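Below is one structure, written out as structure tokens; the observations come after it.
Removed from the display is one protein chain of the complex; every other protein chain stays in position.
This part shows chain A:
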Amino acid sequence: MNVITAVKAYITKMIEESEPGMKILLMDKETTSIISMVYGQSEIQQKEVFLLERIDSGNNNSNSGLRYLKCLVFLRPTPQNIDLLSKELRNPRYGAYYIYFSNIVAKADVKILAENDEQEVVKDVQELYMDYLAVNPHLFSFGLSTCMANWKTFTLQRSVQGLASVLLSLTKCPIIRYQKFSNLCHELAQKVDELINKESTLFTFGQSSQPLLLILDRRCDPVTPLLNQWTYQAMVHELLTINNNRVNLSKVKGISKELAEVVLSAEQDPFYAKNIYLNFGDIGQNIKELMEHFQEKAKSHQKVESISDMKAFVETYPQFKKLSGNVSKHVTVVGELSSMLSEYELLDVSEIEQEITSQTDHSSHLQSIRKLLNPGGNRKIRDLDAAKLVMLYALRYRSHSSNDIGGLIKMLKKRNVSEYLISSIDSVLKYAGRYAQPSEIFNVVEAVKITKRLFKGLNGVDNVYTQHKPVLNEILDEIVKGRLREDLYPRLGGFTSQQINSRSQDVIVFFIGGVTYEESLTVHVFNKNNPEMRVILGGTTIHNSKSFLEEANETIRANV
């Protein structure tokens, strides 16, 4: 189960099944992102695809056709796309069309296209199910930034399609379980089930064991998206925001033009692939090694004295150039991260965050937050971090008898924290609402666990900054033990006695309302520790704390 492999295999199939020749790839906005997640432009050029074009770019009506080009069409089967493609086929600009849809397309739509193909330019029409963004081998997203507020109008439908394509691309026909408290989960589970039954011929695979699709609601764990992160990918997303593998650095002071936007793709960047799950300390060490390696290379390039030196230089130059681009990219990113760390005192902030999430000591927690928020203390922490700390405190101690949420909010107001952030505190509390009880979202309460934690602490395994474990961790543990509770995570149509005990090895966990890179890391570690299990994680989007606050606010506003 690897979503990147699945998407890559589809793209290879797409390119190889059209006959050789110069090709252009015609896409829509979403399919462009789908492809760019796994292939760079230079890679795809090696496969004879020299031009890329958007079908919805609007300037396609110039009739300067290039009839000697073959056109690969890769589109989502939306009504707009069918319409645009029909127009294209009526006045074809290219010699041959190979049409691939990213999902199930209606027969009626195929008919419309066929009727418009008067010049017989279409050679192939296929469904290749890659209707999702493959982020990491075990992580996918649908790129729906505000999910719950647009549930009825759009995101439910899109999630059903997306999940169907994930299942088809991995050839899995699962049993579906969902989080009971959430209507959204129930609805999505039902729709996916309906689709599987309707397209039963597509969903027939020779499965050795029954996979599991578990649909969760972000509201079961509003804590994880609020925390500062310390592993490379999660940290970059939290502090600099990763958007479809791209990081915008244009706001960094004195940035050169070619580094204004950098691509972080584990598929094309071995250094990133190696460090994606490592914590910041290790990355610092690795980047030092990378620099040294680079300098060594650079030094050997400097002494070009003889003809043979020259030849060696020319031969290794392309690799050298590539390496130097890579080095400057990571040095810039890590440099920016570390300057943000010290500027915003994120180490101190994170320490308190972690303590609130995983220890029980109300008075000392309140004390430390007050100390950080104190305006006289000349601290430079960001308003965002200050507000998030209060949110965590509020989530943790909202039912504590002597809590002082009001007092902390007053302190925030004194700091001139924006109205948006202050109202977000209320939104997050409402968002978590009656669903996420402190006892469930903070992994601290049970006595057994505390002793376990102590034990861990004695072994020195836990790092102060990575004490927090997402709710997902607990759920995965229950799955592997075959003990996921039926009353909290029911199955559509109930269980047969045989199914209760059957343990799924292939698990797809999907979060309505977005997933986080911390949870992705959890799954990565889980897969490594349980080689017999294969877990894939997905979400409507991938949140950092900023985007999560937006989503929470939108959700409360739309009153879902």
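Following the convention adopted for this analysis, a residue touches a chain if its C-beta (ideal position, glycine included) is under 8 Å from a C-beta of that chain, and two chains touch if they have at least 3 such contacts; residues count from 1.
Going forward, contacts and distances are computed from a predicted model.
One chain of the assembly is not displayed; among "V-type proton ATPase proteolipid subunit", "Large ribosomal subunit protein uL30m", "Ubiquitin conjugating enzyme E2" or "Rabenosyn-5", its UniProt protein name is "Rabenosyn-5". The residue touching the chain not shown here, chosen from A:29, A:87 or A:111, is A:111.
Which of A:32, A:45 or A:268 touches the hidden chain is settled by the complete complex: it is A:45. For chain A, the residues touching the chain absent from view are 1-2, 5-6, 9-10, 13, 20-22, 42, 45-46, 50-51, 62, 64, 66-69, 95, 104-105, 107, 110-111, 113-115, 117-120, 122-130, 137, 168-171, 202, 205, 270, 312, 314-315, 318-319, 527-528, 531.
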